[in-house]
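With one protein chain removed, the remaining protein chains of the complex are shown where they sit.
Let's turn to chain A:
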Amino acid sequence: MRLLKVTAAVGAAGLLGLAGFFWVTVPARTADDLWQGLGEPNIANGERVFSEGGCSSCHAAPGAGDDGRLVLAGGAPLPSPFGTFHVPNISPHPEAGIGGWSLQEFGDAMLRGVGRRGEHLYPSFPYASYARMTPSDINDLFGYLKTLPASANVAPAHELPFPFNQRALLGGWKFLYLNDDPRVAIANADAKVARGQYLVEGPGHCGECHTPRDALGGLKTDLWLAGGPDPEGGKGRIPNITPGGLDGWSESDIAYYLESGFTPDYDSVGGSMAAVQKNMARLPAEDREAIAAYLKAIPAH
């Protein structure tokens, strides 16, 4: 009789725990009023945000080159320790792309990692960085994306083994890793450093590669931008871009690298960073200078 009571109690606690998990981790959309009063999107700024985020580096068709970079047909494979993701079509096609989405649905994906059907999105889409973006920038970006060519391409499904194919588990991941807090505290940040912080930690999502990850794929934020193994499983290492790793680089060296692709000793950009640098070169000089100022201001590792 006593055993039965204990069993019932444990069972009830387990159910409660499970209910608690789903209550805490259910996909949460953004608030309606976040998207009101933004007005017509500023397309020119949307294009700038598009370059800051490097959207085409992943969302253009594989091997599209410079000519095809504005057709966001998707399909590129993104290998990871958890399986291979396939980047979705985000062109304005009404069925294959995001042509039928509302601004709020787009914002749910960008800020909360929630898809149009209310499902959790995988953090291979770096919403854990984009969560820091302003609704105004997201409105402008969404407006710009609508001006790009539509593609009817349907990307292959993700190739993920169990348990990583269970989207409900992503609620737990978000509980641990999704927030819009600053990644580092910078005392007395001026407007330039603050702008750099927004670009690097938000749309630029630099930390997604340049910060090492733990076993669950969350960023080790105590090693912010300290570099580490290639998260895509490549042979190279991702460099440390804190003042400890960029020892000997001045602010103008960093800005010049982002503009030209040349390091201070005239080695050149390579690997995945080559595509990033091409996007950085499209930005106004003040954005590159802001990024450089921020990288000099963060804690050294």
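Just so it is clear, contacts are C-beta pairs under 8 Å (C-beta built on N, C-alpha and C of every residue); 3 or more make two chains touch, one makes a residue touch a chain; residues count from 1.
Just so it is clear, contacts and distances are computed from a predicted model.
Participant: When you check the chain that is not on display against UniProt, which of "Acyl carrier protein", "Hydrogenase expression protein HypE", "Sugar ABC transporter permease" or "Cytochrome c556" does it turn out to be?
Facilitator: "Cytochrome c556"
Participant: Can you tell me which of A:P77, A:P239 or A:P299 touches the chain that was removed from the display?
Facilitator: Residue touching the absent chain, from the options given: A:P239.
Participant: Since one chain isn't shown, list which residues of chain A touch it in the complete complex.
Facilitator: Residues of chain A in touch with the missing chain: 234-237, 239, 256, 260-262, 265-272, 274-275, 277-278.
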